[in-house]
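Right, one structure below, let's go through it.
Here the complex is missing a single protein chain, while all its other protein chains stay put.
All chains are identified by letter, namely A, B and C, in their written order; residue positions are counted from 1 within each chain.
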Amino acid sequence: MNAVTDQRDFAGEGMYREHILDHYKHPRNFGEWKTCSVSHKELNPVCGDQLSFQLNMDEKGVVKDVRFSGQGCAISIASASLLSDEIKGKTIDQINALSRDTVQELLGVTLGPSRLKCAMLSLDTVKNACQIYQKYHAGGKKHGGH
Amino acid sequence: MNAVTDQRDFAGEGMYREHILDHYKHPRNFGEWKTCSVSHKELNPVCGDQLSFQLNMDEKGVVKDVRFSGQGCAISIASASLLSDEIKGKTIDQINALSRDTVQELLGVTLGPSRLKCAMLSLDTVKNACQIYQKYHAGGKKHGGH
Amino acid sequence: MKTRASASSNGSRTRNLFPILSRKMRGHPLVYLDNGATTQKPSSVLSAMDSFYKKSYANVHRGIHTLSEEATVAYEHAHENVADFIGASSLREIVFTRGTTDSFNMLSRMLTQTFSRGDEIIVSQAEHHSNLVPWQQLAQQKGLKLSFIPYDSRTGELHWEKLEKMISKKTKVVSLTHVSNVLGFISPLKKISKLVHDHNALLSVDAAQSVARLPINVKKMGVDFLSFSGHKMYGPTASGVLYGREDLFSSLEPAYYGGDMVREVTLNKSTWNDLPWKFEPGTPPIVEGIGLGAAVDFLRAYPLEDIFSHEKKIMAHAMNGLSSLGNITIYGPSSPEQRAGVLAFNVKHVHAHDLSSLLNEDGVAIRAGHHCAMPLMTALNIPASARASFAVYTEKSDIDALVEGVRKAQTIFK
Partner (left out) sequence: MKTRASASSNGSRTRNLFPILSRKMRGHPLVYLDNGATTQKPSSVLSAMDSFYKKSYANVHRGIHTLSEEATVAYEHAHENVADFIGASSLREIVFTRGTTDSFNMLSRMLTQTFSRGDEIIVSQAEHHSNLVPWQQLAQQKGLKLSFIPYDSRTGELHWEKLEKMISKKTKVVSLTHVSNVLGFISPLKKISKLVHDHNALLSVDAAQSVARLPINVKKMGVDFLSFSGHKMYGPTASGVLYGREDLFSSLEPAYYGGDMVREVTLNKSTWNDLPWKFEPGTPPIVEGIGLGAAVDFLRAYPLEDIFSHEKKIMAHAMNGLSSLGNITIYGPSSPEQRAGVLAFNVKHVHAHDLSSLLNEDGVAIRAGHHCAMPLMTALNIPASARASFAVYTEKSDIDALVEGVRKAQTIFK
């Protein structure tokens, strides 16, 4: 995977490599459940993108399965699709540890500041969904002091 | 007299030539009358200069004699002194025709925009004094339609 | 300065006047079509600023030393230059601001200070946020009514006829864009001015997109206030203008305060300086003002009539080229004749952001988004669009690169 190399060479050739287009045209885990552990929707008013994530958690606070829906540009949809695969089997703490670098590594490109916002919408939505889940299941495993 | 030559060469050498210093140190027509046809005072708040002019007019609207008083920098006092000589025997119309160039010619220097303000205080005061005089003596010679 | 270079016939020579346009973008020549956001700068403007800093720089208006006198003369001359350029009577009608947005914030505060509860302000549904949000917020704070000339989907312009029905004795000011930064239409200002003045209201115009695209004469057009930015007319950032009719400016109280705009200050009271300085508090944008003056000289060397017809040819070429690809929606008037330099469009199945990123890979810079006109996007029922916008240096080959890039995007996303 591409590391973040030259700050100034944003989104080099191949930003729309097969990989991203494939996830855009055939998003994984796309759809909506009738019920789930937690669901959350976010909107980026600047570009009109909107994403909704549903998570199903097991009793240990691990993501068992996930669905997402929404509309947006290729970068935001592909990020959501890639992220939906990535978070399966992860704990909330592990999800909170995911960074903007994770998302760029999943996409395989380095993004400039404005496209990064498109890419981060999915991660923000997932993290906020987790926070909501924790708030309502405070009895379970507490959010650790790290 | 110096013509206004190079815009960019304000206040060349000799701005404080003998001529100006003489009028500053020994201002002509300096003092105050008890009575006069019209008197007017103006202030330049930016530099604190203040000048007061008194005019004695004859029945035809010609300046017979003049006194001024006040305080200020050499440029403003010397201008007032030079101008006080200049306006003697002039009609109000002739005084209204005096310009910033007249004052610079009297001083014998070309001034930059800020010192020009010092120099113009006397002319502004005299012109406004004339206007006040005309307002209260509207029965006499009307301000012509030139 | 008066040498005339025809913009249309000398496209590539014009390009050479702009240093940045020789930059290569990943091996491609730079095709800069984001002029609606900001234009590039000719060498003449850059060197006017750089050499002023290196030769005559000082603060203006109060210094007696030579540098300060020179700076004052240059800064005031820039005002006169702008006054002359837009047909104002004198520099007393020209306030240097930091841009269109600054002009509107200042103007809206000064005017609404004189309005009473229930008074009406009319803008349009197609305004840039800069000519909307200041009025909107002040209307809310002061209990004023804000009304909107609606977008007309049949013509791609505004429902001009509706203004006649909306306007009333309550209307104090009508503030409209001259050229829409999304739809590209040109407002019929002369007609509007008559209507507005017949109702004793004031006409404020947003010339951000028009001032470098078509000739403007505030007196002939009957405009009371005009706002524009230096950076969209080949001048520097942080420069702008608020033109105001002298009698109006004379009677308005300032909205911003500080040094230089005052005549006398005591602890509890202040009086104001002469026009236009009473509206320029603090150290003004000195070097930016001088750069703006140089930009005016640059624009004068063409004339604007030529720029206008040059950009219309480019517009026709672009509209033809894009339409021929199919699956393209173009917003605004359908005839290039009715447009000035701004072309917003969408490509079916390709999000504007992706289009912009793909074009960027080939060195083509366009804008994608809501163009600071969200209410218009709502009216158009789209979240975003692509926008190509032209300038004096835009050539047909730039448009060909754009069209080719859009074609490629269609293939990738098909």
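As a convention for this text, contacts are C-beta pairs under 8 Å (C-beta built on N, C-alpha and C of every residue); 3 or more make two chains touch, one makes a residue touch a chain.
Fair warning: this is a prediction, and the values are worked out from it, not measured in the lab.
In the whole complex the chain that is left out makes contact with A, B, C. Residue B:C73 is the one among B:C73, B:I87 or B:V103 that touches the chain missing from this view.
Within the whole complex, the absent chain has one touching residue among C:V82, C:L144 or C:V287, and that is C:V287. For the options C:T14, C:S130 or C:S204, the residue in contact with the chain missing from this view is C:S130. Although one chain is hidden here, its contacts on chain B can still be listed: residues 11-13, 15-16, 21, 45-49, 72-75, 114-115, 118. Along chain A, the points of touch with the absent chain fall at residues 7-8, 10, 45-46, 112-115.
Contact residues of chain C toward the unshown chain are 19-20, 23, 25, 30, 32, 34, 37-38, 40-41, 46, 49-50, 53-59, 62-68, 98-102, 104-105, 125, 128-130, 132-134, 136-137, 146, 148, 229, 231, 236-239, 256-260, 262, 264-270, 281-288, 353, 356-357, 359-360, 364-369, 372, 374-375, 378.
Going forward, only the chains that are shown with their structure count from here on.
In this assembly, the chain whose C-alpha centre lies farthest from chain C is B.
As a whole-number value, the distance joining the C-alpha centres of chain A and chain B reads 79 Å. Between the CA-based centres of chain A and chain C the separation comes to 39 Å, rounded to the whole angstrom.
The centroid of the Cα atoms in chain B and the matching centroid in chain C are 46 Å apart. In chain B, no residue touches at least two other chains.
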